[in-house]
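Taken from a larger complex, these chains appear in their original positions, while the remainder are omitted.
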Amino acid sequence: MSDSYKIVAKITKKQIADNLLKNTRIDGRGLLDYREITTEIGLLEKASGSALVSIGKTKVLAGVKVEMGEPYPDKPDAGVLTVNVELTPLASPSFEPGPPSEDAIELARVVDRGIRESKAVDLNKLCIVPGKKVFVVFVDLNVLNHSGNLFDTSALASILALMNAKTREYTVSKGGQLKYKKSTTHLPIQNFPVEVTVAKIGEKMVVDVSLEEEAVIDAQLTIAVGKDNEICAIQKSLIGTFSQDEVHQALQIATDKAKEIREKVLRGVEGWLEGKE
Amino acid sequence: MPKKAKSEKLIRRGVRTDGRKIHDLRNIKIEVGPLERADGSAYIEWGNNKILAAVYGPREVHPRHLARPDRAFFRCRYHMAPFSTTERKRPAPSRRERELSKVTRVALEPSILTKLYPRAGIDVFIEILQSDGGTRCAGITAASIALVDAGIPMKDLVAACAAGKIDGKIVLDLNEVEDQEGDADVPVAIMPRTGGISLLQMDGILSQTEFKEALELALEGCKQVYELQKEALTKAYVQEEAPVKDEEKSEGEEQNE
């Protein structure tokens, strides 16, 4: 996602580095401060669930569709979850229309792992007729504006859209015939993973890197943390390296920030979750 | 698309399924500049349609051999998000999306002063976030605003609206159900100052008289849409100083004509 090089002409590496020495950032934030996070949930009526998440100027829209399909042969009793990312050409001058790039695939797979490994959706409850019919949950991410930190924004939009998603209730007759009821129900959500990307710029560790800062990061770790502070997924990206100590530091930062974000977001959306339990 | 049997009433006592009268537009809300990275952008809600348009350019053309020596190379992409439709849509562009990309380009290009930017590229990207009938018209309407927001010199805005036939009557601005179960759909776009029609399509079955009535009605709709476009632009730029874009626009126009 390194399309920040043009901006670097204006805001030099040096400026960014000088700021960091003083433990501040060019936009005035502290090293471990996120930009403002805003969430809009359930904004699409046609999707089973949806969420628009902004972190600073970065905007990602997640739409969930739940459809009927077949299970994987090796998991006949489990529903299917797929995550797909579209780096839409609206979002950045460097995103081009066409089949998904390596960056889009990595982003989709890292978001997918956070949800899947944390067992955020209880896939076993999405089986309708074992081996034959299951619910397929499509999470489609549309990156609308890229101003840095796509991993965290996308992961947050995904889990919120999943929490927002509703499916029709149904009964299955003995003959295996499916009959939908009028009532709907939420997806069986059982965890709330939050992905936090910790970046290393020189000696400093920072979170929520902006597009300007992206040009000077050495390396970053994206860490998915579940509701009990468990680690569910990690992805190191960019070509720098971390020491073992730095990994430990990053882990601590991620755990703290994930908790903070989860609480803040849940507070903001109390309303729409009310009817849930 | 083949149409269903006529027994289902789409109009009862002059009222359509969504409560409109036969000559009513749906509610339209236009937002200028919602996206930061794009050179220009617009968001439109048109009934239940939710659509973003973004413009990049004038900028370098890739691949370079596409650049034109005498004018800007103008491209459009109409794309539906996978979650925008009733059944999930596969992300790869369908034949329908590719045709609508072309039709959109042809609807917008006559208004753009492409000769001011030889060798450059101007790209319009339209992303349908939710579709409910009439997305091509709504997309063109939004793209036109995004072009203004990007400061691209234009002869005129482009305003689009459809008319159609349901339950035997010519009505304005079909929604999805009306499009699927109705008899005909006539999407139209105009450059309002000259009245030039830059988009005109039709499918379904209409007599010559019905077609003329539908075209007349669609043109009326376009004019209403034009007013909403101007309103949105005024609202967006009213606190700012007179936008440089406008000056460029008139200048460009002179050079082009």
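Letters are used for the chains, namely A and B, taken in the order the chains are written, and counting of residues starts over at 1 for each.
Here is the rule we use: contacts are C-beta pairs under 8 Å (C-beta built on N, C-alpha and C of every residue); 3 or more make two chains touch, one makes a residue touch a chain.
A quick note: this is a predicted structure, and the numbers were derived from the prediction, not measured.
Undergrad: Need the per-label copy counts for the whole complex here, not just what's displayed.
TA: Copy numbers over the entire complex come out as A x3, B x3.
Here is the rule we use: only the chains that are shown with their structure count from here on.
Undergrad: When the centre of a chain is set as the mean of its C-alpha atoms, what distance in Å lies between chain A and chain B?
TA: 32
Undergrad: For chain A, which residues count as touching chain B in their complex?
TA: 43-47, 50, 57, 59, 61, 63-65, 67, 84, 86, 88-93, 97, 99-100, 138, 140, 142, 144-147
Undergrad: Under the definition above, what is the set of chain B residues touching chain A in their complex?
TA: Listed in rising order, the residues of chain B that touch chain A are 35-38, 41, 48, 50, 52-54, 56, 59, 77, 79, 81-88, 91-93, 123, 125, 127, 129-132.
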